Each structure stands twice: as structure tokens, then as C-alpha cells.
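For reference, the structure is listed below as C-alpha cells.
A single protein chain has been omitted from the complex, and every remaining protein chain is retained in its original position.
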Amino acid sequence: MAQWVAIGVLALLLLAAVLPGVLAPGDPLAIDPAQAFLSPRWGHPFGTDESGRDIYTRVVHGAAPSLVIGVAATAIGILLALVLGLAAALGGRVVDFGVSRLLEVLFAFPGLLLALLVITVYGPGIVTSTIAVGLATAPGYARIIRSQTRSVASAPYIEAAVVLGRSRGRILVQHILPNAVVPVFVLVTLGVGQAIVWAAALSYLGLGAEPPAAEWGAMLFAGKNYLATAWWMTFFPGLAIVLSAVAATVLGRALQRRGPR
Amino acid sequence: MTHTVGNDGAEAAVRAPTPSLPTPTPELRRSSRSRGWVIVRGVLLRIGGGLFVLWAAATLTFFGLRLIPGDPAQAILGGPGSQASAEALAQVRADYGLDQPIWVQYIAQLGRLATGDLGTSYSLRSPVAEVIGAQIGGTLLLAALALIVAWAIALGLAVWSTRGGRIAAAVGSTLEIVAAAVPHFWLATVLVLVFSTALRWFPAVSTAGPEGLVLPVLTLALPLAGFLGQVMRESVLDALSAPFVLSARARGESENGVRWRHVLRHGSLPGIALSGWAFGFLVSGAVVVETIFARPGLGRTLLNAVQLRDVPLVVGVVLVVALGYVIMTVATDAASRLADPRLRRQGVAL
Partner (left out) sequence: MTATTAILLAGCAGASPATTESTPVAGGTLTYATGFGEPTCLDPHVGGNMPQALLGTNVLESLFSQDADGAIVPWLATAGTPSADGLSWDITLRDDVTFTDGTPFDAEAVKANVEHMKDPATASSTAILALGKVADVEVVDPTTARFVLSEPDSALLESLAQTWLAMESPAGLTRSQEENCEAPIGTGPFTVESWTKQDNVTLVRNESYNSSPTGAAHEGTAYLDKIVWRFIPDPATRFAALQAGQVDVIDEMQPDNVVTATSSEDLAVLQGALPGASIRLELNSGYAPFDDERVRKAFIASADVNPGIESLFFGTVERSYSVLSTSTPYGASYEDDFAIDVDKANTLLDEAGWTTRDADGYRTKDGQRLTVDFPISTNQSIPAEQSLFEQIQATTKEVGFDVQLHPLDLSSWYASLAAWDFGVTSAIYTKNSADVLRILYDSANIQPAPSGYHPNHSHVDIPELDELLTKAGQTTDADERAAAYADAQKILSDGAYVLPLYDHLQKIGYRTSVQGLSLLPTLQLPYLADAWVQ
């Protein structure tokens, strides 16, 4: 039941991301100072912001950048993690030792500092905050992939394959990779939601998307100063972030329960 | 902030339901000598690993900060935009050794760090150790309280929702997922608006008394409780259907006894394992919370130091956080061993 709701929410998000004009035909950047700070009403279901822009339109058009950030950051994290994790699990003791130490260092590093450094070096913006979130999430994924791969590699059926004299490459491609990497896709759904939240947090510190981009985190950042007088400016983008993160998590957990064991 | 968020929670989530956990068996007695050696070797490995982590963190930070545009000599002379004269800049560069090649500066800094000297902050003009010493207490208190509160909420929710039937389970799981998805900064502003501006129950900014801690601690604890709760509940559910619980019930132990003795212990395992990660989560969260609630602390110090290109101070804070992480990992490792007899037999992992 819950997963169907989640799928529905995600489908709506996808529609908003791919064809925002269908859900909200207006221009998300069109200003109208005379219509600033309007509370939700007919014509402006989510109200308007400080420059009179329609928040519903901005939330819909914000789906694409927010989802792209979430997916791209997770993809960067997972790809990096795949390389590190597989190398550690299958590359022998020395490689494993090296990678494990590297991961430990990355873990010990405050994630915010990593993000701050990346962003101050290359300037704020969607691309840099995506990379920053991706880098900061990589060590976590890498550890999971490493342990998953190791447990698969030592499973009885692999031993059986070795005994049967199958080649290493064949075992890797046919047995280890599918069993070790498929659970990672579950992680992707779980991670996308969190990546959106963390990218929003960077935007909140003024380090994310540049104004006036219709991006949820940036909208929260702009709205927080008016929270006491115009709650709708932060409520709806915040709701969008929480909803997508929740939907992604619910779907991820559902997949996980069905996933290969 | 972005500290490996979520996916490590997910790691535990993936690992937790691993099926066919064996019933705990009595620990095999080993000869005391070999066991002693295992422990000593483990401790040595831990210390070596910890030192390596500290060295690498300092090195990464040192070179990372040098990539950032902005001249440290300017930071020392009152920050950017100051009309520092050429003589003053040259003087400062010479005083702080900034005119040396970067690797000489690096070696010099490492040498100082090795002797325990964290150097002098450019922006605050006082020893880094002093600055950190003055700020660390607030952050530790905040983080420790948040961890305890998060644990309490997560455990309470896990136990309640696993025994309350389908509806309780659905409510519990929804609460956890939503809490984990709420951004800190948003939660903080909402809490202030509701509990400070409207209800006037708690102050909006930190105060000397304990009442000023309530909102900051809740802000940090609620999302964390969401993560911990998700993981713990899976584990509790797993344990409830595990053979050792069945046998305990068969032995006639009361339901509460079963829950608290076996299930909770089992359920808290992934929570303990996650506490190392939670430390990073809390430190990153502290940056936001300390800024919003105007609390003195390491998080705010770090944010300011990065913006002012205060290299010694940033390196100092990173080292302290890395040390905290190393200690937390050792502690959670030990705690896991205490809570899970199966682990006691194994050598030192990772």
C-alpha cells in the first residue's frame, strides 16, 4: 500500500521534472512585485514569494534541478564507491588495507567541511554542490559494497563454483557482481532522498543553486527570513523535499524486502 | 552536514535483516596468552590506524585550504578588504613563514602538530588549543544530549511500534521516515516559531540555564532518531522472530522480559554500530544548529574559520573532530562486543 503511494508521488515528481509545463504552465522566474507575499489563494495555490513569483509554479519547476541533484550526487557517490568497494573486497589484502584506511579517513572528516572546501574552491552552484554531496556520501556506500561483496565472495555457491573450476573472471561477472551490486540499487533509492535533503542544506548555507533558480533548497533559503510572516514560502518547498525523500525511502525499503537475498 | 548521510543508515538497514542469525552459543575459551596477544595487537592496530587518520585529515585540510582563493596573510591583517600595506603583508608572511615553499610550511606544521602545538589562529589571534578548549564543551554537551535523546526516542518508538499491531507499526515507521527526511535548518526555524515565538516555552537563543538547550537538542535529535529508529525497528522485528526468542518464550519468560532482555539488546546492535556515524552527523549538524541558536561551539568556529581562511584553526578543529571519530569508533566497537557475544570471539574488524 505505502509503496504504491510512494510510486505515485515519485511518478508525479518525474512528470514535474520532465514536463513541468504540463503541471504549471507559468514562468517560474516571472516577477511581479505588486503581488509579493500573497498567502495561498485561488490563482496562487501555494502563495507568492518576496518578488511576487508563484510558488506553486516554482515548486513544480524545482523538481527537475532537485531530482537531478539527488540522482547525480548519488550516482557520483555510488560510482566512486563501486570502484573503491570492489577493489577493497576483491583486490587482495594490500589493496583492502589501503582502501579501508582511506575510507576511515574520509569518515573521520566532517562532511560539511569537505563540502565547504569543494564549494569554496570551485564557487557555489548546482554542479559543485552536487559533486560535494556525492563525494561526501561515497565512503558510506563503499563500505557497504565492500562488505556485501566479501560476504558474497565467501558464500558456499562461490566456493562450489571455484571447486568446479570456473574461471575467476566468469565467477566475478556471473556470480559475484550481480549478487553484490544489485542491493546497491536499493541504496540508490534510499540515497536519492537524502542527497536532496543535504543539497538543500547546502543551499540553505548559501552554497547551493544560485538565485533566482527554482530549486527547493534555494527557495527554503530565501523563505526562512520570512518564516514568521509568510510561512508558505518555506512550507511548500520544504514539503516537496520531505515528500520526495520519504517516497524514495519507502520505495527503497519495499525493494529491499523483495530484493535478492 | 553531508556526512555520509543516509547511506550509512542504509548500510545498517541492509545489514540488519540478514537472516539466519545463529542462537548465541557460549563463548569458546581460548588460552589466555593468545587471547592477550590478540587484544594487544588489536589495540596497537587501533592506535596506529587512529594516528594515520589524524595525519591524513591534517594533510588533506592543509592542502585543501591552500586551494581556496584568498591570502592567509590578508586574513591575519584584518581580513579581506583591509588596506594592508605591502610592508605589513611582507612582515606577516615572514613572521608566519608564509613566504616559504608550501612543502616547507607543511613539514613545519606537521612538526608543530607532532609536538602537540596546534599553532595560533589567524583571525582570533589566540592559540588554537585555547580557542578549541573554550568551544568544545558546548558542542560536546549538545551532541551527547542529542545522542541520548535520539536513542531514547528511537528505542521507545521501536519497542512501542513493534508491539502495538499493524497500525502502530505503520505510524511508527512513518514517523521515523519523515523525521529522517526533515532538514535540520527547517526543523530549527519551525521549532523556534512554535515553541519560542508562539508558545514562549523555551528561549530562541542559548542561555546559561538548561532551558536554552531544549530546542537545539531536539533539532539535532529528531532526524537522528528517525535514522536510528528505522534501523532498530527492523532489527527488533527480526529478533522477535528469531529462534532464541522463541525458545525464551517457550521457557516461559514473560513477554516484557523477552523484549527487554533479548529483543532490545539485539535491536540496539545496529544502533550502537551507527553511533560512530552519528557522531559525524551531529558534528555537521552542530554547524547549522549553533548558527541558528547562537550557541558557542566548534561547529560555528569551523564555519567562520573556513570563511576567513584561518588555516591553523580549521586544521585544529578537523583534528579534534577526527580524534573524536576515532574514539567513538573504538567505543562503539567495544560496546557492540559487550552487547553481542558473537562478536567477542572475532578479532579486530577493519
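Going by the order they are written in, the chains are A and B; count residues from 1 in each one.
Here is the rule we use: a residue touches a chain if its C-beta (ideal position, glycine included) is under 8 Å from a C-beta of that chain, and two chains touch if they have at least 3 such contacts.
For clarity, every value in this text was computed on a predicted model and none was experimentally measured.
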| item | value |
| --- | --- |
| Candidate in contact with the missing chain, chosen from B:61, B:123, B:268 or B:329 | B:123 |
| Listed residues B:51, B:67, B:104 or B:294, member touching the removed chain | B:294 |
| Sole residue of A:180, A:197 or A:227 that reaches the chain not shown, by the stated touch rule | A:227 |
| Residues of chain B in contact with the chain not shown | 68-71, 74-89, 91, 123-126, 131, 134-135, 189, 192-193, 196-197, 200, 203-207, 291-294, 296-297, 300-301, 307-309 |
| Chain not shown, touching residues in chain A | 29-31, 33-34, 36-37, 50-52, 120, 123-124, 206, 210-212, 222, 224-230 |
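Going forward, only the chains that are shown with their structure count from here on.
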| item | value |
| --- | --- |
| Separation of chain A from chain B, taking each centre as the mean of its C-alpha atoms, in whole Å | 21 |
| Residue ranges of chain A in contact with chain B within the complex | 2, 77, 100-102, 104-117, 120-121, 132-133, 136-137, 139-141, 143-144, 147-148, 183, 186-187, 190-191, 193-195, 197-198, 200-202, 204-205, 220, 224, 227-228, 231, 234, 238, 241-242, 245-246, 249-250, 252-253, 256, 261 |
| Chain A-facing residues of chain B, complex | 1-11, 13-15, 19, 49, 52-54, 56-57, 60-61, 64-65, 67-69, 170, 177-178, 180-186, 189-190, 193, 197, 276-277, 280, 283-284, 287-288, 302-303, 306, 314, 318, 321-322, 325-326, 329, 350 |
